[in-house]
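What you see is the complex with one protein chain gone and the rest in place.
As written, the chain order gives the labels A, B and C, with residue 1 at the start of each chain.
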Amino acid sequence: MPYIPHSDADRAAMLDAIGVKHIKNLFADVPAKVLYPKFKFPPPLDEQTLLEHFRFASDNNANVNDYMCFLGAGAYRHFIPSVVDHIVSRSEFYTAYTPYQPEISQGTLQAIFEYQSMICALTGMEVANASHYDGATAVAEAVVMAYNVLRKKRNKVVMSPFVHPEYRATTRTYVQGLDLEIVGDDTRQDAQSLLSLVDEETACFVTQFPNFLGELEDFRGIAEHVHDKGALWVVVADPIALGLFKAPGDYGADIVVGEGQPLGNPLSFGGPYLGFFATREQYVHKMAGRLVGETVDAEGKRGFVLTLSAREQHIRRERATSNICSNEALNALAAAVYLAALGKCGLRQLAEICYHKAHYLAREISKLRHYEVVTTKPFFREFVVRCPKPVAEMNEALLERDIIGGYDLGRDYPEMANHMLVCVTERNSRLEIDTLVRALKEVS
Amino acid sequence: MPYIPHSDADRAAMLDAIGVKHIKNLFADVPAKVLYPKFKFPPPLDEQTLLEHFRFASDNNANVNDYMCFLGAGAYRHFIPSVVDHIVSRSEFYTAYTPYQPEISQGTLQAIFEYQSMICALTGMEVANASHYDGATAVAEAVVMAYNVLRKKRNKVVMSPFVHPEYRATTRTYVQGLDLEIVGDDTRQDAQSLLSLVDEETACFVTQFPNFLGELEDFRGIAEHVHDKGALWVVVADPIALGLFKAPGDYGADIVVGEGQPLGNPLSFGGPYLGFFATREQYVHKMAGRLVGETVDAEGKRGFVLTLSAREQHIRRERATSNICSNEALNALAAAVYLAALGKCGLRQLAEICYHKAHYLAREISKLRHYEVVTTKPFFREFVVRCPKPVAEMNEALLERDIIGGYDLGRDYPEMANHMLVCVTERNSRLEIDTLVRALKEVS
Amino acid sequence: MTEPLIFEISRPGRCAASLPELDVPEARLPQAFLRNDLPLPEVSEPDLVRHYVRLSHLNHAVDTGFYPLGSCTMKYNPKINEVISRLEGFAAVHPYQPAHMVQGCLYVMYVLQGLLQEISGFAAISLQPAAGAHGEFTGMLMVRAYHRDRGDLGRTKVLVPDSAHGTNPASTAMCGFEVVEIRSDARGNVDLEDLKAHCDEHVAGMMLTNPNTLGLFDENILEIAKIVHGCGGLLYGDGANLNAIVGVVRPADLGFDIMHFNLHKTFSTPHGGGGPGAGPVGVTKALADYLPGPIVRVEIPDEESLDEGLYFYPFMPPKSIGRVKAFYGNFGVLVRACAYILHLGIEGLRQVAEHAVLNANYLRVRLQDTYPLPYKRTCMHEFVLSGKIPGAEGVRTIDIAKRLMDFGFHPPTIYFPLIVPEALMIEPTETESLETLDAFADAMLQIAEEARTQPELLHNAPHTTPLRRLDDVRAAREPKLRWQP
Partner (left out) sequence: MTEPLIFEISRPGRCAASLPELDVPEARLPQAFLRNDLPLPEVSEPDLVRHYVRLSHLNHAVDTGFYPLGSCTMKYNPKINEVISRLEGFAAVHPYQPAHMVQGCLYVMYVLQGLLQEISGFAAISLQPAAGAHGEFTGMLMVRAYHRDRGDLGRTKVLVPDSAHGTNPASTAMCGFEVVEIRSDARGNVDLEDLKAHCDEHVAGMMLTNPNTLGLFDENILEIAKIVHGCGGLLYGDGANLNAIVGVVRPADLGFDIMHFNLHKTFSTPHGGGGPGAGPVGVTKALADYLPGPIVRVEIPDEESLDEGLYFYPFMPPKSIGRVKAFYGNFGVLVRACAYILHLGIEGLRQVAEHAVLNANYLRVRLQDTYPLPYKRTCMHEFVLSGKIPGAEGVRTIDIAKRLMDFGFHPPTIYFPLIVPEALMIEPTETESLETLDAFADAMLQIAEEARTQPELLHNAPHTTPLRRLDDVRAAREPKLRWQP
């Protein structure tokens, strides 16, 4: 066992010091009848064989780098600059625990403080935590927070049907034990028309930007109406889009959450990702999750600590704002390095590239017979195409041409059978886009 | 340019401080007629495109991990424990220079000191440097060193024909400007019979262990005879074999050199590798390359420094023992981590696995019609098989079965046409070995 | 040794990324939506790398030194698992690719489900939860669903021992349950009388950690299960301490109905400075249908189509509480844990538990004469001392903790569990050598001596760290939670 350093002599000396004969004697408190059961288990694998085993398994996946990929829908293939993995592979970062002891954890603490600052900058908010499990749970916890901010007195949540379907499902799971009802599933509504459902019973109004269909919904007047009714406005935002478009904070949002994966985190079959979460200062004590704050040390030097932990489970127990403990710190670090690497100009430029490429594809598809680009609102890097056949069928045909097609909206919206959500990023060259267009023509 | 931080304002301020208008003015000393020529050059590639470009190129190689590989001949496919790359990827190691300033280079210095110690342990010698460019140049420099030790008075080098052919070629290149003749090319000789060529004109006798054909030659009595004639004995050794077999130092060798690649360095199409070089204390002042020695700091704490540099080019200039400056330090670090990871028991166990697997294959091949295992001496992980067809032809047929066959000895030894040098390591499972045997049967 | 903020080294116009040229015609941008200002930092790649490399040097980590943080299982994280999880065939796979394109990922999940089942004795596993607390929440929602499904709507209370980790009551409350605290007895076990007194038809279940947070194996575990089951409740196991018993005893055999695993503890996936983790949940057969999905199932080909091999596919249990996060779970963490388990085998895992327990008891014996040990029993993988060193009344546990840093050690968990005053919770893990344990014990003994003779050394500690003791109060009183120009 390469990970257990004990020699026979070590073991003997230690048992001797403890005063027992065998290691097994240390388990005397365990009921004898259940001790040392027989296990059915594969034999151990040495390191080389282990690697070969998983290499074989991974080769049984079709990885997106070997294809032309137009699939997004909440998990995005953006290029990850090499510096990101260089930093998160440093074992001072990845083999540390939550920075409870600040004197020997300034690396993690300062990096998180910077992350919080960047998320605030991106969302236009005043405080951000680090972090939630993913975008879905961040939305769910935002809803719970709104409910708590309003002292559990308001039992209605108006959530846009074009919030990511899995975020909506997760939120429904999260509120099972609470006295909360979620409304707003009618897909004929957009943000503006849903607003009418927001009333004095409403804890919060939840919209997504861009919405699940890729559209930029018109947010003007929402804050005013929601606040008029005494409710909070939660915006689920895509962080790359925020490089180009107005921050939800500018529109008056109260809580901004989202999936941070596009910021330097690999697709990795859906996880680990990270949920980002930002809000206004006035709600900080109702927030879930870790917060790092600036302070000074005994000599007056600037330093950083975990703070306001009276919100958290280890202090507040059943009265905590959330049960969250381990979160997605390393993914948040990746996001911070990514944001710092692209920076002010880079993120904007990237967002523009995605925008222009997506629109180029939309224009080309709109010229095809049998297909219709049904997205009419402004959109970012995704849009909806009505196809002549079921999307699953389309995608099998595209796959034969080394293309991973878009998301089948019929999965979540029955009235959208044959509708494909197509995603374009900076990873799709013009050649790839043109190839897709040609393939669509052939397949129709 | 992500690697140049200058803003326009920075540039302007700096030029102003310097007192010139344009950066171009700083090149006034360059003859105007050759300044700023027109270059024919491809346009720059952004990071993502660059990676895709090289990913495409690398996919145009058949990498050994996708095949059953029985090719060795001086570059060996051993498993590299994951810790090795973890350590050599730490940028405190790989972005440092030669440790000229010991107070801020103890990491590199101590690691090299440990490397030197491990090479001494492995070879049975008293001093080792760190490092030479590769096994070939280490042999060449050993020959030059022997010539220098004997005050350039002896002009003959007896080198076994079964020293690696490229090492022999490199040595011949190295001595072009010196008054040295290399003899011993007759392939009917073995180490013992070659000995008769060693006389009072001989500077050194060079043998390889295991030799290029994989055999363990009988080294008894060599040291006595060579030393009798006043010459030095140079042994080129495989470091994995030394995990199992007696150290050349035990036989009385004066200089032990070799290729360190098998110690944790990837095949990487032939480089960078490292030449290891060890000798007796009495010759230390004639040695080439970097040496790290133990000392103390101003407070008496143990520390390490580059030492005995009066041998080196930066001090001794044209009278230096060698011109070597940059060497293969990071590869030496990889070798040290590898040796420490396997350690005393692991290296022995590994060598035994290679030995048993190679002998298993040899036994199985020797049962085949049309093939003959011509190696009769004891051997380590390589042996020679006479095939029914030219080796190039054999290998093409094996390749169709996903097998990379052995080395074509006819390339270097005309009398060995149809002779294949087959290599087996711990990477070859029994299944692979049996597959090769079956394939040989089919191909014959 | 401090490092400026990334914002402070920012200069206009710098950028560390090189982006591809736009190779399509530009489209019109929707002006009304555009933002004017994006106050992100602007740095060059060399400066970026230096910044983070320097920051990394300010961290203590498992790879730099001993980290006996109780309840956290800070064991060595094998490097091979980092390599495996980064294989392109895992890292570059989209969760919405169809099942036939991701058989490798589904295979790994299926294998891991099976391994966790075998290790725990449970009938079914969901790999969805992203951390231990997430697993707790998932499990308690299942408790809720189970009772409701049976029409048993009056079960509103959940019993939680006073030694429990904070996530236990918090998770319970998030499910709408009322938390009822159960006392510990003088041996550190659940007080059976108190338990019985609270068990009635309103009890939905009990959350229990065993070994508990005192590092003690509850000797009455079978009895406890009987009592809880007897009143119709379910027994939830917080598996955070599985490292003590993995390969030695199966939690399901102890009477647990549900349990979460902390893959980032027992199965050595790195903690990442606070995550990501993974908190799969295992359940008995009776609860399997309530698990959150997707869960991976396999189709075994019939005789005729045997050469097509196995086919793995995601599956949503019929009465599932629903998904608790998007997609499949923290796959990158799952693959590391799966590799760890396959690497060690069950024999290796048993050795893990045995040596974790051996190390803890060795340290306990070396320290218990100097630091008060409130529960004088053989411990499991960790033990809890009190920092109330006799003869050093002015010294608090926080001082001992800070002083340990000067010796190069990460302090133990402090002030938890709450039932031990001035608690010092020490978990060495199995990957530490006897020499390291001895060096730590020597430091602890020296510190106890210093506490008596030079207490100011402790009050002013740490002395040798990048920063001296930090002012928590000020941070909370005048919160500065982001950089502002």
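FYI, a residue touches a chain if its C-beta (ideal position, glycine included) is under 8 Å from a C-beta of that chain, and two chains touch if they have at least 3 such contacts.
Just so it is clear, the model here is predicted, and its values are computed rather than measured.
Touch with the chain omitted from the figure is made, among B:Val256, B:Leu339, B:Met416 or B:Val443, by B:Leu339.
Contact with the chain that does not appear here is found for just one residue of B:Ser105, B:Asn211 or B:Thr375, B:Ser105.
Counting over the whole complex, chain A has residues 1-5, 7-10, 46-49, 81-83, 85-86, 91-92 touching the chain that is not drawn. Although one chain is not drawn, its touching partners on chain C can still be listed: residues 9, 11, 18, 44-47, 49-50, 53-54, 57, 62-65, 76, 78-79, 343, 431-433, 435.
One rule holds in what follows: only the chains that are shown with their structure count from here on.
Most remote chain with respect to chain C, judged by CA-atom centres, is B.
Mean C-alpha position of chain A lies 20 Å from that of chain C. One finds 47 Å separating the Cα centroids of chain A and chain B. Separating the centre of chain B from that of chain C, both taken as means of CA atoms, is a distance of 45 Å.
The set of chain A residues touching two or more other chains comprises 47, 51, 55, 65, 81, 86, 89-91, 426. Within chain C, residues 13-17, 19-20, 43, 45, 49, 53, 78, 80, 82-83 each touch two or more of the remaining chains.
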